[in-house]
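Excerpt of the complex: some chains, original placement.
As written, the chain order gives the labels A and B, with residue 1 at the start of each chain.
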Amino acid sequence: MVLLELSVVPLGAGESVSQHVAECVALIEQSGLEYELNAMGTIVEGELDQVLAIIDRCMRHLAKSHDRVTCSAKLDYRKGRSGRIRAKVDSVREKLA
Amino acid sequence: MVLLELSVVPLGAGESVSQHVAECVALIEQSGLEYELNAMGTIVEGELDQVLAIIDRCMRHLAKSHDRVTCSAKLDYRKGRSGRIRAKVDSVREKLA
């Protein structure tokens, strides 16, 4: 499984982007994949083709109403692991305790 | 105020990096700045010089025991705003409701 953190932002659409982010989160919600929203992006867990499809859907959605769309994405694949949206944080917290 | 999301990873230190992340989170904890840990990085809020100092401290710390250290950082400055680790997420959630 792969963790994807993405943030998709249209340029030329003003200073506030929360409406656009909300539209992308709604698309992620529809995918049924586990996700977590944070202040700098949205983290999604799925198979590689599933998370790349999320990037595809979010960019195509915003490109319908904006002429320029940027995306920053970080992917983290680890063999045989899942449930990492929670497990990676727990693993760090245990070492801080 | 500025939001920083950073992830600092040594190369050549094996597949698991949670110990190194924990050491960086401890440094962030010492700074007294508000922060939130997630599966793909740590989000910190502070003045620009404060958040750049976090990058500096974390990279120098890991460089003491690793010959190669990489960092990915995203910064988001917005005039007159603070408390955005929570507010940015709330602003999106309101639009999803």
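Just so we're on the same page, a residue touches a chain if its C-beta (ideal position, glycine included) is under 8 Å from a C-beta of that chain, and two chains touch if they have at least 3 such contacts.
Owing to the predicted nature of the structure, the values given are computational and were not obtained by experimental measurement.
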item: Complete-assembly copy number [criterion: all chains share one sequence; 2 shown]; value: 4
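Please note the rule applied: only the chains that are shown with their structure count from here on.
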item: Between chain B and chain A, distance of the C-alpha-averaged centres to the nearest whole Å; value: 17
item: Residue ranges of chain B touching chain A (in the complex, touch as defined); value: 3, 5, 7, 15, 18-19, 21-22, 25-26, 29, 36-41, 43, 72, 74, 76, 78, 84-89, 91-93, 95-96
